[in-house]
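What follows is a single structure, written as C-alpha cells, with notes after it.
Complex shown without one protein chain; remaining protein chains in place.
Chain IDs A, B and C follow the sequence of writing; residue 1 opens each chain.
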Amino acid sequence: MADFPVIYERSRPGRRGAQPPRPREFDIEAAVGSENLREEAPRLPEVSELDLVRHYTQLAHRQFSIDANFYPLGSCTMKYNPKVNEEAARLFQDLHPYQAPETAQGALQLMYELQNDLAAITGMDAFSLQPAAGAHGELAGVLMIRAYHESRGEGDQRRVVIVPDSAHGTNPATAAMAGYEVREVPTDPSGEVDLAAFQAAMGPDVAAVMLTNPNTLGLFERKIRKLADTAHAAGALLYYDGANLNAILGRVRPGDMGFDVVHLNLHKTFTTPHGGGGPGTGRVGVKAKLRDFLPVPVIEKRGDEYVIDEDRPRSIGRMRSHFGNFGNLVRAYTYIRALGREGLREVSGHAVLNANYLRVKLKEIGFRVPFDRVNMHEFVAQPPEGMRTLDIAKALLDFGMHPMTVYFPLTVKEAMMIEPTETESLETLDAYVDALRQVLERAAEDPDYLANAPYETPVRRLDEVKAARQPVLRHRFGEQGAPGS
Amino acid sequence: MADFPVIYERSRPGRRGAQPPRPREFDIEAAVGSENLREEAPRLPEVSELDLVRHYTQLAHRQFSIDANFYPLGSCTMKYNPKVNEEAARLFQDLHPYQAPETAQGALQLMYELQNDLAAITGMDAFSLQPAAGAHGELAGVLMIRAYHESRGEGDQRRVVIVPDSAHGTNPATAAMAGYEVREVPTDPSGEVDLAAFQAAMGPDVAAVMLTNPNTLGLFERKIRKLADTAHAAGALLYYDGANLNAILGRVRPGDMGFDVVHLNLHKTFTTPHGGGGPGTGRVGVKAKLRDFLPVPVIEKRGDEYVIDEDRPRSIGRMRSHFGNFGNLVRAYTYIRALGREGLREVSGHAVLNANYLRVKLKEIGFRVPFDRVNMHEFVAQPPEGMRTLDIAKALLDFGMHPMTVYFPLTVKEAMMIEPTETESLETLDAYVDALRQVLERAAEDPDYLANAPYETPVRRLDEVKAARQPVLRHRFGEQGAPGS
Amino acid sequence: MRYHPHTPEDVARALEAIGVASIEELFDDLPHDLRDPEVDLPPGMDEAALLDHMRALAAKNSVGGPDFLGGGVRRHFIPSVTPHLALQSEFVTAYTPYQPEVSQGILQATFEYQSMMCELTGLDVSNASMYDGATATAEAALLAVRQTRRDRVMVSRGVHPETRAVLATYLHPLGVTLDVIDLDPLTTQRLEVPGDVAGVVVQQPNFLGYLEEMAAHTAAAHAAGALMIAVVDPLSLALLAPPGAYGADVAVGDGQTLGNPASYGGPSFGFMVVKEELLRQFPGRIVGQTTDVDGKRAFVLTLQAREQHIRRSRAKSNICTNHQLAALMATVNVGALGPQGLRDVAVGTAERSHALAARLQAGGMAPRTEARYFSEFVLPVSMEAAGVRSELARRGIHAGVPVPAEYGLGEAVLLSATERVRDEDMAALVGALSDMGVAQAREVAHG
Partner (left out) sequence: MRYHPHTPEDVARALEAIGVASIEELFDDLPHDLRDPEVDLPPGMDEAALLDHMRALAAKNSVGGPDFLGGGVRRHFIPSVTPHLALQSEFVTAYTPYQPEVSQGILQATFEYQSMMCELTGLDVSNASMYDGATATAEAALLAVRQTRRDRVMVSRGVHPETRAVLATYLHPLGVTLDVIDLDPLTTQRLEVPGDVAGVVVQQPNFLGYLEEMAAHTAAAHAAGALMIAVVDPLSLALLAPPGAYGADVAVGDGQTLGNPASYGGPSFGFMVVKEELLRQFPGRIVGQTTDVDGKRAFVLTLQAREQHIRRSRAKSNICTNHQLAALMATVNVGALGPQGLRDVAVGTAERSHALAARLQAGGMAPRTEARYFSEFVLPVSMEAAGVRSELARRGIHAGVPVPAEYGLGEAVLLSATERVRDEDMAALVGALSDMGVAQAREVAHG
C-alpha cells in the first residue's frame, strides 16, 4: 500500500475549496504599503472541498479515541465526554471577549457559578478560571504561593519546592518555571510519601509542597494531615495537583485535608474533551489567605450584575488572555449541573470500584501489582517478569484497545498505569483483561509475537530514533517526488 | 476475531443511557385503562451512553461513504454533499408542520422559491415538492397523467405505459402501481430507444412514455423530439425520469424537449445526502395543462403572504403527509442558491467531462465499452472477456473505493455502470483506473485472486443464498448464546 | 460557490485524453436549437452570503416557547447523543448498502432497527423503512389487497385525514374501493366488515387522540377474512398494547415520535411490520443475517426478489430509496433511551396531557375527556379554530391544531403535551385561552 498522503500531496495549483466573500476592488499596496506585503504567497494546500473532506475523514479513521475505543490511560481520566456538553458549548461559541459585559451576563453568570461550584467541590474559598491546562494551573498556583511568601517578607528565604519522586513531570517543571529549586522526597514501601524523608526535607527554605492525592500510584496518602501539619508548621504551603480528583469527588475535599492551593484539570474529572492533546483547562482554587493573589480577572457579582474584576492590586497578574478556555468552562459547568452533588459522589465510587476490579483481575492472569492494596481510581501494575510494558502496549493495539499509560511513574520499573474511569462497563473491563490474557498466551507460544506487534494497525512500530536523529518537522516540498510537492 | 456485537448483545438488564425527564406521579392504568396497556415491556437494548457511542461510532467505521471513499455508483450521482447544506437545514429543523402558517413564512417562502427555481431549471410550469423519493415522484407523475386522460374521457382507453428495456426498475413498477400495463421497447445498436419499435408500440391505448434522458446507458437520446412528437401525436404524454438531470443541468431542459411531466431526485442532482438509502426527495413538475392535477398541498404566494393551498379540486390528492421532505428541500434550495445559474451549468459540464475521461481511460486498460461514443454523465462498461463484474467490484473494495453500479441496466451483460460526478478530481479518477488496472494484473497472475476478493474488508464475501433461504430478519434473543440475549 | 475541483489545466488534460476540443463539444448530441436556455435563477452566492440569506429566511419562522402541537408530530426530548451518532458522515453520505462487505454499518443498524420495531409492535418482520406513516399505511392496504385478492378497504375516520388522503390516492388507480367508517363521536364503533374487504385500517390512538378498541376491531376484521392494519404511534407502544397483542396482521405508522426532529413534517420515516405469513407480499427492503466466507456473522439485503429492481412491473412496490437515515435516528434514539427511558417519555407524555386536560377543566374549559386518550384530546372552542391557533401564536404559544369539520365536533382544536411541557407552559396556555374568551366553549360545544 502507498503512503497515506499528506494534505500537500493532494494539492494542485489553482484548485479552490471553500470560498469566502470575494473582496471588492481595493488597492492593497496603497493601503498597507508595498514594503509591508509579503513577496511570495505561502505554500498552502490547494484542494477541493471534497478532497479536504476525504482527507480529514480518513485521518479520523486512523485515530483511536474514547468514542471508539477503551482508553484507560492512567492519570488522564479518559472518561466519556457527554455530547450534551458539546450542545451546550455551541450556544456560547460566538461571544466576543470584548463585547460589553452587559451583553454577556449569561456567560459571566456561568463563570461566577462555576467558580463557586468548584470551591464547594474542593473545599477552597475562591477560584480562578484562567489557566489553560493542568500545568498552567500549577504555575498559577505556585506563583500565588510565591506572592504569599513575598508578601510576608519571606520571598528570598523560601527557595525550595518539595515534590515526591512519583510526581508528574509538570510539578518539578512548574516549580522551576516559578523560580524554585526542586527537592524530591522518596516513596515508602507502602507507595506513599516517606514521612521521615519528608520531615527531613522540610525546613524554613521550603516555599511549598506539591502533592497529588491519591498519588500517581493511585494510592491515597493516608498520612496527609501529618504531611500538611509538618509543612504548615514550617511555614510552607501545600499545593494539590488535582489530576486525580476523580477518585475522591464528594468523598473528601482537598481544602479539608489542609491544601492551600489546588488546580483542577477540567479535561479529566469534568469531562471536557481532550481534543487529541488539548485544549485542557486548569482551574486554580485557593484558601482565603491567598485570595488576593488570584490571577486577574475574577468574575464577581455586584447586586444583580456580574462584573469582570481586573482591579486586584495584589494579584499575580494575568496567566493568559481573556477569561480562560471559556468553551470548556461551559462544558464543565454543564457536567457539574447535570450530575449535581449526589451524581458527583457516585462518580468517584464507581471509578474506584472499576479500578480495583481491574487490579484484581489483572493479578489473576499474571500481572504484578507492586503496591497491592485497595487502590483508588487507578493502579500501577507490571508485566510478568521478563516482559516489556512497551511490547504489551503494542500488542493491545490489535485488539482495538488503547494501552494504559506506560513507564510512568518513573519510580516503578516497566510501569503500567491503568485508569479505567467510572464510565466503563464491567464487560469492557473483562474484554480488556481477556485481551491481555491472550497477549500473554500468544507471547508464550511465539517468542517473536511481542517484538513484532502490532500487526493490524495502519502503520506499525515506528523508527523513533530516526525521527529524532534526522528530524523532518515539516513537509518537504519537492523532495519526495510527491505530485503535490 | 469475534463477531461484531449487535446492540442487543451489549445490553444488560437495568442499565440506563440517556435519561428523559422523570415522569411525575401518575396513575397510568387509571388514565389510559389497564386493558390498553401492554403486558410485557418490549425487549429493547439497555446500554450506557458510552457503550452506545462506541457501538455506533464503530459501526460508522464499518461503512463506506462519499465522505471517506470514491463512490461512482452509476445512476445515483454520488457527488459531494456540501456541509453548508447541513448547517442551513439545522436552522429549520424544529418547525412543526401544524404551526400557524403566519409563523412559518420563512419555510413557506423557501418552498415557494424552490418550486419556481425547479420550474426554471427544468422548463416546466409548476412543481410539487411532495414526493419522498424518485419512485414516489414517478407515481405522482403517472397519476397526474392518469388524471389528465380521465379528465378528457380517455381514462379507460389508455391502459399502457411504454418504457425502454434499459429503464430503471422503478419505472415499470410505478406504471403498475398506477394501474397501467407496461410495454417495453428495445434499445437500438446506438444505445438509444429503437425508433421503429417505439413507433410500432405507440397507439391510442398508450397513456404515457417514461424516458430517462440521458438514458441509463449514459447516452443522450438524440431522437428525443421525434419520440416526443410521436407520443404527443398519439395523445400520450411524455414522462421524464430526472435521475440523470445532472448531465444536462443548464444545457437543455426537459420541458423544452417536449416532456410533460418530470420528477427530480434532489438526492442526486441537488446534493441532499443519500443517508445510507434515504430519505430522498422526488419533486415533480408539470406543464401547464397538468397543473390542476398536482398533488396537494402547493405553496402559493398571495400578496406578501405565502399560503398552503390544499383546495385544489382536480388534484390527484395527497402523496404523503405534510409538505414533503422539508429538511431536504432546505438543502436543495441552499445548493441551488449557492451555485446560481452559471454554477449549475458548470456542474453538467464537469460531470460529463469526468465521465468521458474515465471511459477513455478504462478502455485503455482493457475494459470494454459496448456503446463507444461520447457519453454524458455516466457510461456503461464491461470487464474484459471472461471476467465477472461482481468479482471486479469485490476486488475494488480492498482499494478503499466503492464499486460502480453492477448488472444494471439489465440489457448489457456484466454491466458496470460508472458515474464519477463533477466533484471528483482527475487524480481520484486516475487512482480508480489504477486500482482497476492492478485488479486485472493480479487476476492475470493469480487465478484465485478474483474469486476470493475482497481480502481486507471487515467481513468478506457473504452467503446471500443462506440469507434468503433461512431468513433471520431480527435479533434472536437467547438463541445465540450471546450475553445480551 | 463551486464544488467541482477542476483547474483550467485539469480541463485541458481531460479534454486532450478524450480527444475533444471543449466541454461544449461533449454536448453535441443535444438538440442544438434548445441548447443553453435562459434559466431564470439568481447568481450564485459565497457561503457567508448564503448563510446570511438562510438565516434571514429562518428568522421569518418562529420556534420555541410553550408547545402543545400534535396531530401526529410531537417534539419529544431527543438526547444530544442521538443526532451526534446517527448523523455521522459515514452514515449520512452512504447509499443503499448494495456492497455488504463495506456497508456493515448501515446493514447492521438496520437489522437492529428491524429487531426493535418487531419488539415494539409485537409482530414478526419489519422492513427497513418506508417514506412516512401515510405511505406505509397505503402500502399496507395494497398488501392486503394482494394477499386477499379482494378490492375493498375499510378505514376508520379516526385514521389521520392526511393518511386517508394518501390511501385514496394509492387505491384509486387500482380500482380498490375505500370505505370510511365514522367515529361516534370520538372513537370507532363496532365494525361490520363485509366479506369482500381486504383490510381494515384503524389508528391507535386515533387522530383525535382517543384510544380505540383494537381487539374488537381486529376480531371483526378477521371474522370477515380481512387483514387488520393497525396504524400506531411507535412511541406509545412503550406503554400501550402492541398490535401483535391484539392480533393485528400489519402495524404501520410514522416514526417521527421515536427520535426525529419535527422538521416541518419531513423527513421522518414510515415503518411496516407484519406477521411472518405476509412476508411474500411484503414491500420494501429487508436486511437479513448471514455469515461470510470466514464464518463471521454479517448482514445483507435479502429477499430482494420482491423489489422493483428485480421484479420490475410485478414488484410488491415501486419503492427504491427509503428513509434509512431517519430510521437510524430512531434506532440510535431507542438505544439511547432504552426500554425504561422510552417508557418514561411515554408515561410523561400521558401524565402531562392528562394534567393539561385537568387544568383546562379547572380553568372553565371543556376538553372532551369522555373517551380515554394518551397524548392528545379535543378542546371545543368558541371561535374559529384556525383563529385560535393564530391568536395563540401571537402570544408565543404553539398550540391548537384545528379539528377538521368532517368530525362533526364544531369548532375545536387538538391539544397535546409531551414530557417536556412544564407547569408554567400549561399555565400560559390556560391563561391565554381564558383571556381569549375560549372558556365559553363549554356552553358552545355541549350546548
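The rule we apply is simple: contacts are C-beta pairs under 8 Å (C-beta built on N, C-alpha and C of every residue); 3 or more make two chains touch, one makes a residue touch a chain.
Just so it is clear, the structure is predicted and the values come from calculations on it, not from any experiment.
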Contact list for the unshown chain, restricted to visible chains: A, B, C
Option from A:H232, A:K301 or A:H350 whose C-beta touches the chain left out: A:H350
Touching the absent chain when the full complex is considered, from A:L245, A:V262, A:V298 or A:M319: A:M319
Where the unshown chain meets chain C, residue by residue: 47-48, 51, 77, 79-80, 84, 89, 419-420
Residue ranges of chain B at the interface with the undisplayed chain: 12-16, 18-22, 47-51, 53, 57, 82-84, 86-87
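One rule holds for everything that comes next: only the chains that are shown with their structure count from here on.
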Remotest chain, chain C as reference, centres from CA atoms: A
Chain centre separation (chain A, chain C; CA means) in Å: 46
Averaged-CA centre spacing for the pair chain B and chain A, given as whole angstrom: 47
Overlap residues in chain B, where contacts from two or more other chains coincide: 15, 49, 53, 57, 61, 65-69, 80, 82, 423-425
Residues of chain C touching at least two other chains: 1-5, 10, 47, 79, 81, 84, 89-90
